[in-house]
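Please find one structure pasted underneath; my questions will follow.
The complex appears here minus one protein chain, its other protein chains still in place.
Letters A and B name the chains as they come in the text, with residue numbers starting at 1 for each one.
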Amino acid sequence: MGIWGWLKHKYHRAGSPRWFFAGSKGWMVGLYIFGAALILIGSVWGLGFVPPERYQGESSRILFVHVPAVSLAQTIYIAIAVAGLVFLVWRMKMADLFIQAVAPIGMVMTAAGLATGAIWGMPTWGTGWVWDARIISTLVLLLLFFGLMALREAVPNPDRGARAVALLAVVGVVNIPIIQYSVEWFATLHQPESITIGQRPTIAAVYLWPLGINALGYYCFAAGAAIAALRVRILHAESGTEWVREWVRGGDE
Amino acid sequence: MSLLAAQFGRDLLLGLRTRADAANPLVFFVLATLLLGLGTGGAGAELGDLAPGAIWVLALFANMLGVEGMFRRDAEDGTLTQLLLHARPLFPALIGKLAANWLICGAPVLVLGPGAALVLGGSSNGLGTLALSLLLGTPALTLLGAIGAALTVNTGRGGLLALVLVLPFTVPVLVFGAGASMAAAGGASAAFPLLMLGALLAAALTGAPFAVGKALAIAEEG
Partner (left out) sequence: MTELLAMDGHGVYVWSAYGLSLLGLIVVGAWPLASMRMLVRRLRRRNRIAARDQAASAPGDES
């Protein structure tokens, strides 16, 4: 038995949609509230209680909403690829429901990261777009999210669509480091001298607190939203079963 | 090996028999070059400087258009099902198919590309590097495009969707391919991007056929 047996037990429990549905509501509400509270604290802290940065001035405060969104989006794509691999290998239904649930969250977060980055760029570099490696790869990430969702819609058979999406996610995550490397090489060739992002080796400790709190808040809030979306998918996928009919009759939302 | 040769011969023959289909990507390439020149005021100094990069973008699109439907006819007449059932291992048969596709849609661009660069007013410097980068890069594009073609086969859509799925993955090929030919046109060394293109081709050659095979299996199973 030991730890491996315990993990296996947990894996099989987590693979049961019904079990997940029954036990997840408390987590969902808790993560929603905890995440929202952290984001509120971190944002107020970052907006009002931190000195402006020496070179960028007040607009450096955008950091506290920009970095968590991009970081969350990248984490979500990797999580989707892991779930895709699990789905392809073990045909675990929950893995596909998870992909369906979090792909829109990842797409919104990538878009938010790009938008806040562009707004940040306007006062700092005088333009909303520079050919920087990180900006390019974030845009590519947005397109990858879009591809996952477009492919699922295009395949008429849902089961086949689920497997195709899982495969595309795995192929995507293999390609991401290569894309990253190539755009970094591209950016070193084409980036004008005046713009030096990515050369900020140390970030002052005063900024780490609101940034960390906001990042944790984003992750928790997104986890709550992911559980909520997963619950919708479970209910939808299992809508023909007796336990769902029972639950719906129960009148508890 | 004989599986590879047989599949290659069959696809080449089929491709050459439907001449219009085979020529479409190339005609597209010529048309796009013409429109690019018309849209930017003909061969000026500025366009000439950009010509190698522009050629690379057009070659990428032409290549993708040639690949996106490569499994459609086989899926419609049932040949694909037979292939998946009987080709053991699948790898050489897929390589044969892809090689035939590349020879028809990709290889002519090696000749057309440098010519188009001259038409757009590019310098004659580095045309050899442009051709070499296309030689290394377009097979990698064919391999990547085949993933999109396989994922969208049997969906009744394909086309633009296959392109949207796969174009993000072609970023490295474009970056190093265009980088090499732009560097050579400017008189700089293109060794590093060319080496990277070779590495990308090797990686695509080993990885992509497995993804294509898996995607075809998914499409045929359901």
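Basically, a contact is a pair of C-beta atoms (placed from the backbone, for glycine too) under 8 Å apart; a residue touches a chain by one contact, two chains touch by 3 or more.
The structure displayed is predicted, hence computed values, not measured ones.
S.K.: Any idea which chains on screen the missing one touches?
M.R.: A
S.K.: Which of these touches the unseen chain: A:L88, A:M109, A:A187 or A:A215?
M.R.: A:M109
S.K.: Could you list which residues of subunit A touch the chain missing from the display?
M.R.: 32, 36, 39, 43, 47-48, 52, 57-59, 61-62, 65-66, 69, 101, 104-105, 108-109, 111-112, 115-116, 119-120, 122-123, 218, 221-222, 224-225, 228-229, 231-232, 235-236, 239, 244-245, 248-249, 253
Everything below uses one rule, namely that only the chains that are shown with their structure count from here on.
S.K.: How many Å are there between the centre of subunit A and the centre of subunit B, using C-alpha atoms for each centre?
M.R.: Centres of subunit A and subunit B (C-alpha means) sit 32 Å apart.
S.K.: Under the stated contact criterion, what part of subunit B meets subunit A in this complex?
M.R.: Touching subunit A from subunit B are residues 147, 151-152, 154-157, 161, 164-165, 167-169, 171-172, 175-176, 179, 193, 196, 200, 203, 207, 211, 214-215, 218-219, 221-222.
S.K.: In the complex formed with subunit B, which residues of subunit A make contact?
M.R.: For this pair, the touching residues of subunit A are 88, 136, 140, 143-144, 146-147, 150-151, 154-157, 159-160, 163-164, 167-168, 171-172, 174-175, 178-179, 181-183, 185-186, 189.
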